[in-house]
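The complex is shown incomplete by one protein chain, all other protein chains being positioned as in the whole.
Think of it as A, B and C in the order they're written, each chain with its own count starting at 1.
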């Protein structure tokens, strides 16, 4: 996959290609702040939803064909596509259809609002990174606490350094990484540094609002703005804790949803089902017959 | 949460409530096969998408209010709602708005097509289970290999026994479980039994088809039908292996996406970011000022 | 198109086929009230949107394939389809794909809320009728003032008589008709009778509500409930007047949007353009070259 001369000092950057996506949409200024932060590291391609698609996780549009349109890029030399689909669709189409050459690094974000704790499952920012990772591309999902922080020089410099480091890892032939990076709110105080963090187990904060128009009742599901506003578990190894204490968090993610916590329960269920399917084996034979 | 007399022999079942959802839609016959299988265990409520929403994972509809409509139930005594949203929306609204009393067990499925390996991230069946679990309700996602198997007596009996066992676990006050159950293709041979299995790491099988109408080009993302048709990793501890060898698989799931595999990489990235944000601390102060 | 024996006394009804659609969705009780009203006149097929699609006029889904699903019919012997599209899609698919034999009559409704005055342009009830008419099928759009009136025996009997009369017209080989029928609010007093009425020119009543969630501002376009609540023009030849005075209105519709009112203006514009294109003819030649 690497072009000839990839490892030669001095010229390897010329051949690098970065795909940038997000879940707030291709027109979101925070995405373009990320483009600015990394554009000197290689060729940058943008493929992102044409609308805000927050909350759709790693979901794909499987039931309909997806349209894409080329859009004007505010950053010179950057090709940009608005995808009429999810963040996951954008990454898959970016990697396989829109990029003319293989992509070396996927960056998703900059998301406004930290993606920590149980946010990860529904986060489109993390979902875009997940689709990149599952397609074998080094991926990072990147979020700040509030909109203004996405334009901060300290965040821009950190993203630049992150991308450079990931590209070096890729160039060195390391295994495909997938990290979730969160920047705490800058106005809470200067960053103390960066730390490896697990995913916090904070309480789900979905609110369901009842909306009435005419004679119709509807329900509007809403997520509270930020874990920072909540009484969340104060485990110092977690991303939630990191956000509360002005540490940038780095969480290593994977595609597995497995949990070792309930293994005893699973074993008990396996025994129940084992008995059940053996007892009903005769019917199975008949059903298959 | 438990009603008085919950543990008294003979009557605890009367008070139990099961919510059934899926991602193939409230009109899918396989959902109603599951209703039939468990209806004697308690009060059953159906809340499922009004359309096929395969592939949307645990995603939620956050940008618009969601409408629900009461639909005719083919099973007497069962209240059913079609939700104009995702499987995750259906579960959240089912638990919080449509159920008149707290739900004891969420069953998602029966999905046509196994949800194994990397399918889990985009599976709406698993996504519905995930939203149940994250809302503190014992949850199971249940899939068969092909449509016909959902109507098989052996599968029906196994689901009945699974649900009964999970309800007993809940009644006994155990921690909230979340399991992913897959039934192999019956026509491949009688089930050998059931086993605890991890999530297999099979190759992603998305295909992107180019569709042209008039002068427009579109892209249609499609998932191959089943891991059974693929050359997947033959690790005997996985759900993929189980499906190949006629074992019913039980996988314990959680909401974490974390991976321990790349911890070394995450530590390196944390160091890079640590240096970066400390070096650029002055700018951060200014940006926050 | 007519089956043999069509005109023979006594048996022509057996061969008749009525397609029923609406814009409130296939699960709306008022649609099924219409099915009940006409089911003795021939074979009834229902094809209607699977969701409320009020306000979409005669619009079609051209950019994506449309899915349909068979649904349980509350009326014995009636086949029913829920279409994941617009009222217009439903009629086109009902006529061309779902009906096994040619349709003789399209009935759209019963809509809750009169479709009068400027409502006609955005009414999905009228839009469904329009697509029937444009496909060469005798069509009627039918609306009542409030939900309860759709279940009234007087409305049911009138729809029965309307359908019978239209089927007789079709059987006699008359030109394809398209009528818009509105029933005034029953609680305003007993119907005085029925009258031919033009389309009233009442003031457009769209309201735009600003909705804010988080930092996002949205706009919700809403139509006021009924012309009956408005100070509308009191022209005694119009549907608006008819509703105010307890007359059932019958308005003959066509597919033309033309107006004779501005013909002088159009002539002036044609002169302007005539001069313009003749003056710029040379460029046209070049552009075409």
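What we mean here is this: a residue touches a chain if its C-beta (ideal position, glycine included) is under 8 Å from a C-beta of that chain, and two chains touch if they have at least 3 such contacts.
Remember, predicted model here, so these are calculated numbers, not experimental data.
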Touch criterion as defined above, residue of B:53, B:67 or B:280 at the omitted chain: B:67
Touch residues of chain B, complete complex, unshown partner: 52, 63-65, 67, 147, 213-216, 220, 222, 225
Absent-chain interface as seen on chain A, which is shown: 25, 27, 50-52, 67, 69, 71-72, 74, 82, 84
Interface with the undisplayed chain - residues on chain C: 52-68, 86, 88-89, 92-93, 96-97, 118, 120-122, 124, 126-127, 130, 134-135, 148-149, 151-154, 157-158, 160-162, 165-166, 169, 174-175, 177-179, 181, 186-187, 189-191, 193-196, 198-199, 204, 206, 208-211, 216, 218-223, 248, 250-263, 265-281, 283-288
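Note that only the chains that are shown with their structure count from here on.
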Chain A-chain C separation of Cα centroids, rounded to whole Å: 46
Distance between chain centroids, defined by C-alpha means - chain A, chain B (Å): 20
Chain B and chain C: spacing of chain centres that average the CA atoms, whole Å: 41
Multi-chain contact residues (two or more partners), chain B: 52, 67
